[in-house]
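Here the complex is missing a single protein chain, while all its other protein chains stay put.
Coming up: chain A.
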Amino acid sequence: MLTRFRVEGEGERSSMAENDDLGIERTASIQNPTKPSSSIGARVRATHDDDEDEVRVSLRPVLPHSSSDLIHQEAARALSVMDSFHQPWLTGVELLDDANRNKHVLPTGLEGIDVLLGGGLREGQLIEIAGPSSSGKTQVCLHSASCIADKGSVMFLDTCNSFSPNRIACMVNQFSGPLFKEAKERRLERIMSSILCQPIYDIFELLDTLHQLESTLKHTVKTGGYKICLLIIDSISSLIAPILGGKSPQGRLLMVSAGIVLKKLAHEFNLAVLVTNHMVGGEGGIIKPALGESWKNIPHVRLVVSRDQQSNVFTATVLKHTMRASGRTAKFVIHN
């Protein structure tokens, strides 16, 4: 499917053409306007078999005496915008096919939660678990990690030093069933070697790490190495709380970009992303999940957990789910 793009503007011409391996030829021409104050507009025409799509891309004002470097930069920027149109439009059938083949459901191992989620954590989705302090959020993360590490790799980004290898070993040994000691030991080593943990203490470190993870995964797809299927961030709210609020919208910008990057990673590389959030006081004394209104729409699935009276029984409630009714609750037990 060959796609052609042409960018046209007015005034002097300066053009760049590029061919890449997909055989797509793109040309961008930027022209200097005769009046310094007017901005450059560029019309992008994309021909796509029979259809034609037209998109306007407006670029920085380029003054008549600007250097050709600047013009080239702007042309490169126009090309990068066009890059995002490389993805062919997908039909519903293709999406369903992708969902059935690539987006598996990963069971967390905790019955109540698996029932609420319709099987477990679904790849391609961002799942949030919110709850007051000591309500079992970290335990759910550790349990999911130990259960899912059997099938693929797990990446655990830890912001509150609560990743406990001992606890993971405990949980793994619980599932192992009747095996000899050496076999148990080997199984433990195999599973625990596929759980990777990294401490993160800064939102910028997080964005950096996600960026590096993206390039690592792109490379892995080509070479066919081990596959990460679950990414856990415990807890994302402690990274965002120091920057959210105040006069500048910078904090909210970073929070939303982090959410977008996580969802993009989940969809492109077939990961399930699990994040934890804490609670804050709301109106009427009822507690609600932190991070505010802008965060509410970002995760695909939101659960609220709480602990029943200092026991080992926890309750989970669905706040938001893309495929199931919200408001349902279930109890689950975490053994010592």
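Note that in this section a residue touches a chain if its C-beta (ideal position, glycine included) is under 8 Å from a C-beta of that chain, and two chains touch if they have at least 3 such contacts; residues count from 1.
Definition applied: contacts and distances are computed from a predicted model.
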| item | value |
| --- | --- |
| Options "Vacuolar cation/proton exchanger", "Translation initiation factor eIF2B subunit beta", "DNA repair protein RAD51 homolog 3" or "Dynein axonemal intermediate chain 1": UniProt name of the undisplayed chain | "DNA repair protein RAD51 homolog 3" |
| Listed residues A:Ile71, A:Leu110, A:Leu126 or A:Leu142, member touching the removed chain | A:Leu142 |
| Sole residue of A:Leu213, A:Leu231, A:Val273 or A:Val318 that reaches the chain not shown, by the stated touch rule | A:Leu213 |
| Sole residue of A:Arg167, A:Lys184 or A:Lys320 that reaches the chain not shown, by the stated touch rule | A:Arg167 |
| Positions on chain A contacted by the hidden chain, ascending | 60, 73, 76-77, 80, 132-134, 138-139, 142, 156, 159-169, 188-189, 192-199, 201-202, 204, 207-209, 211-213, 215-216, 219-220, 223, 226, 235, 237-239, 241-246, 248, 250, 253-254, 257, 278-281, 285, 287, 290, 310, 336 |
